[in-house]
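Before we start, here is the structure in question, set down as structure tokens.
Missing here: one protein chain of the complex. Every other protein chain is in place.
Order of writing sets the labels: A, B and C. Residues in every chain begin at 1.
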Amino acid sequence: MGLRTFIQGWPVYRQLTGTDPLGRGTAAQSARSATLTARTETADSVARSVCPYCAVGCGQRVFVTDGRVTQIEGDPDSPISRGRLCPKGSASKSLVTSPLRQTTVRYRRPYATEWEDLDLETAVDMIADRILAAREETWEDVDDAGRPLNRTLGISSLGGATLDNEENYLIKKLFTAMGALQIENQARI
Amino acid sequence: MPDANSLYGPLDPAPDAGWTDARARMGFFTDTSVCIGCKACEVACKEWNDVPGSGLDLLGMSYDNTGALTANSWRHVAFVEQPRPAGHRTPPFAGLPTAATVSAASAAVAAGTADDTGTDPGLPPGDPVAAARMAAGPEFLGMPGAQPPGRATGPAERTDFRWLMMSDVCKHCTHAACLDVCPTGSLFRTEFGTVVVQEDICNGCGYCISACPYGVIDQRRGDGRAWKCTLCYDRLGAGQTPACAQACPTESIQYGPLDELRERAAERVATLHERGVPEAQLYGHDPADGVGGDGAFFLLLDSPEVYGLPPDPVVTTRDLPAMWKRAGLAALAMAAAAVAAFVGGSS
Amino acid sequence: MSPHRPPVGDRFRRFLGRLDAAGPTGDVPTGPGGGPRAGRRGGGRRGGGEQLNVPPAEFTSYYGRPVLKPPVWKWDIAAYLFTGGLAAGSSLLAAGGQLTGRPALRRAGRVTALAAVSASAYFLVNDLGRPDRFHHMLRVAKLTSPMSVGTWILTAFGPAAGVAAVAEAAPWLPERGVLGLGRRLLPPVGQAAGLVAAATAPALATYTGVLLAGTAVPSWHEAYPELPIIFAGSALASGAGVGLLAAPGDQAGPARRMAVAGAALELWGSHRVENRLGLLSEPYRTGTPGRLLRAGRALTAAGVAGALVGRRSRVLSGLSGVALLAASVATRFGIFHGGVASARDPKYTVVPQRERIRRREAERPAVEG
Partner (left out) sequence: MAEAHPVGFQWVMEARKRGAKVFHVDPRFTRTSAVVDSYLPIRAGTDIALLGGVVRYILENELDFREYVLAYTNAATIVSEQFVDTEDLDGLFSGYNSETGSYDQTSWQYEGQERNSGGDDTGKERDTAAGLEHESHGASVRGRTRRDETLQHPRCVYQILRRHFSRYTPEMVERVCGIPQERFLELARAWTENSGRERTGALVYSVGWTQHSVGVQYIRTGAIIQTLLGNMGRPGGGILALRGHASIQGSTDIPTLFNLLPGYLPMPHHADHETFDDWVRSIRHPGQKGFWGHSRAFAASLLKAYWGDAATPDNDFGYGYLPRMTGDHGTYQQVLNMIDGKVKGYFLLGQNPAVGSAHGKAQRLGMANLDWLVVRDLFLIESATFWKNSPEVDTGEIVPQECRTEVFFLPAASHVEKEGTFTQTQRLLQWREKAVDPPGDARSELWFFYHLGRKLREKLAGSPHRRDRALLDLAWDYPTHGDLAEPSAEAVLREINGYDTASGRPLSAFTEARDDGSTAIGCWIYTGVYADGVNQAARRKSRHEQDWVAAEWGWAWPANRRTLYNRASADPQGRPWSERKRYVWWDPEKAEWTGYDVPDFERTKPPTYRPPEDASGPDGIAGDDPFVMQSDGKAWLYAPSGVLDGPLPTHYEPAESPMRNPMYGQQANPARKVYEHPVNLMNPSPPEAHSDVFPYVFTVSRLTEHHTAGGMSRTVRPLAELQPEMFVEVSPELAAEAGLAHLGWAHLVTGRSVIEAKVLVTDRLTPLRVDGRIIHQLWLPYHFGTEGLVTGDSANDLFGITLDPNVLIQESKVGTCHVRPGRRPTGPALLDLVADYRRRAGMSLDRRTPVATTDAAGGGTDERSPEASPVEKRGEDA
């Protein structure tokens, strides 16, 4: 940067030579401010989503830059929400990027007082083994009158109201096939 | 070139600040009569502007746990509970076995709470008496005639009640003292007529904080710089609505060209007056007021100070010429005294 | 949760305590919880026996909290008010000494001016939230910003005062060589610099009045006619104090007269802000600011008296100088804290503004009719 450019970039010079002698506006504007733009404008992609909190179903737009969510805001096209969000919906970016989010499997051994780490693959495998053991232990083939029961009451599940229909479908399908009857969610609560 | 009203009086501020290609002046009209106090504005603002947390303390100021506008809260929703009538509405507690109201007493207790907002000066404690008066019925305020006839709330029992909510924000004054006193040019007037702190410039001198007649701008601890609402300058540049206004579920916060908003606000007040809400009043809409009108103005249902707003703010620069004159006189006096001291005496 | 915060309701309990002490004068209904209710109460609750000639201030604010943000300036700025004034006063003293051939005054004035202006720079930079960005002050030159104007004044004054003070080192330089050249050149340069500093000194001393007044802080802003006077007087007095301390009796005459003039300006100004501003005078008369300003007044009086009666006594003159300097410190801190107090209490924001509205509305029909 030459002295000349430096001087010309000096707000005092701009005050003296430009339209803003009091140094309130154009003269005082910094280079950063002059090139500022909304990060939603430069996002790599936008996903059209739906708020994960209550059941109103407000439309959301999720802006992504470099594989990171940089903004979540209301979708103005939505006939339900007209682009608006409540405080919870507005906090969606903080929800999905929260530093408190757990991103690794945690395992608590029986009688342990602390968590341990566990590999995801191993965890799923261990869970599968425990399901099979619980079924084996508690399977009911038929009732007293010999009518089919095909079930285990040794396995329970709770949850689904925050999940997708496709997920609930697979959950119900798999649990039903394994004879696990005690499947419940918030709709009961 | 600077306008004759450059320091005081009605003015279109962007051209005055050198914007030969100024855009229409943009602003907020916050209609508190439809505010539901959801605080979406507070959160949406924080999400967009990456504003840090502002304390995890229960303030007991009704549902307000933010307390004030600070460097870490650029929108602040005020909550005021009052045993007073709300427009034409049926008194909610009429006929119930109620005793005296507690709003004033609870408010007085809440005046003493504190929150670590992470800013300076943040949220200083308040005066319990003034707090009580804020939350009291009309008989406390000594404002006879402010209530519709036949709605007087006796001291013995409470029948009427209203819960005022109001989303406060930087006023983006026509004559912005913060901007004018800023010695670095960090605070500047944008082409939209808004007032923005440039975070790459601010050196945290704190002058703007004392200059603001609304107590808006504040200094972030650790960071040292002053922060406040930018009216989402970056979004405006992209033709977008500021985050708070976009989120607001009930259109309490309306964003748009200031001229349009002022018209809309006038109509709204007229409608409310027709519907039996005589207390509806505009605040900060008048270009002839002490700050030349606010870029963010409000429809209020009570006196401004009840919401924490100054009733008649005046920009400090109104008196600036007089101040410099006095300073000049003082300087002359000082020089004269010095000269006299040396030439006047004998020893 | 913030640690070390006062227990919730503490302030309220103190309020109740005051109510009890006040007796059943106000309309104070008792709540169902047994706790008294806040009722109609006049102002002057912080009076502490002092009789105020302001009407009882009934006002409202959001949970009683301040409407304004109290200044975030720390004690550095109050200290700067003193050192800036001291620098200005000293440089005037120095210039006077220079022009009237009173080397002791000149020398003391120049050295003090440099020390004080250096301290000023330190205080100013130290008070910044981002000290590393102090040079951003030189980005713009804004007449609307007293701080910007002050920056440029300091930019002019500081180097001049510096050169003038450095010139005092000339006698200690060797007579030959490059430094010898300095020995010869410094005195005239110092004379010129000393005059430049003195020329800017009144501005340096008085702009700080505008600095404080150019805010929304009620008791500062409303005192704008007086603050520059007070600060000018205070600067003169402190400069005089330096003179009284440093100069032998035969050179101290101008210092004595400066002390008298400064004290007069300062006392007149202080009296005005303590009485003219109605409710907004209150912060200057009560609490810490009140004590500081009273101390300042007493010290000033003592300093002037000492200066006048102690012509023959070097010790008394010196003590007077110290008293004047201390007076200046006390006055600056008093004014500073008075303003801070006025911003902390919403009363001082709301009541005068309400009064202004009332006056305006009272006038309106007359105007329209």
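Quick note on the criterion: a contact is a pair of C-beta atoms (placed from the backbone, for glycine too) under 8 Å apart; a residue touches a chain by one contact, two chains touch by 3 or more.
On a predicted model such as this, the values are computed, not experimentally measured, just so you know.
*Asks:* Using the touch definition from the top, which of B:Arg158, B:Arg189 or B:Arg262 touches the missing chain?
*Replies:* B:Arg158
*Asks:* Residues of subunit A in contact with the chain that isn't shown?
*Replies:* Answer for subunit A: residues 45, 47-59, 62, 64, 67-69, 72, 75-82, 84-92, 94-96, 98, 100-115, 118, 120, 123-135, 137-139, 141, 143, 145, 147-189 touch the chain left out.
*Asks:* If you put the missing chain back, which residues of subunit B would it touch?
*Replies:* 33-40, 42-43, 46-47, 53-58, 60, 62-63, 65-66, 81, 83, 86, 89-90, 92-103, 105-106, 109-110, 113, 158, 161-163, 165, 249-251
Definition applied: only the chains that are shown with their structure count from here on.
*Asks:* So which chains count as neighbours of both subunit B and subunit C?
*Replies:* Looking at subunit C and subunit B together, the chains touching each of them are A.
*Asks:* Could you find the chain whose CA centre sits the greatest distance from that of subunit C?
*Replies:* Most remote chain from subunit C, centroid-wise, comes out as A.
*Asks:* Determine the chain that sits nearest the middle of the structure, using the mean of its CA atoms as its centre.
*Replies:* Going by the distance between chain centres and the overall C-alpha centre, it is B.
*Asks:* Roughly how far is subunit A from subunit B, going centre to centre by Cα mean, in whole Å?
*Replies:* 35
*Asks:* Would you pick out the residues of subunit A that each touch at least 2 other chains?
*Replies:* Expected reply: 11, 22-24, 27-28.
*Asks:* Which positions in subunit C touch two or more other chains at once?
*Replies:* Correct list: 139-140, 142, 144, 148.
*Asks:* Quick check: in the complex, which residue numbers of subunit B touch subunit A?
*Replies:* Per the touch definition, subunit B meets subunit A at residues 1-2, 6, 14, 16-20, 38-40, 42-44, 46-48, 179-180, 185-191, 196, 198-201, 232-235, 237-238, 240, 243, 246-249.
*Asks:* Okay, in this complex, where on subunit A does subunit C touch?
*Replies:* 10-12, 15, 22-24, 27-28
*Asks:* Sort out for me which residues of subunit C touch subunit B in the complex.
*Replies:* Residues 1-2, 5-6, 8-12, 15, 29, 31-33, 35, 37-41, 45, 58-73, 88, 92-93, 95-96, 99-100, 127-131, 133-134, 136-137, 139-140, 142, 144-148, 150-151, 198, 201-203, 205-207, 209-210, 213-217, 220-221, 224-225, 227-229, 231-233, 235-236, 240, 250, 252-258, 261-262, 265, 311, 343-347, 349-350, 353-354, 356-357 of subunit C touch subunit B in their complex.
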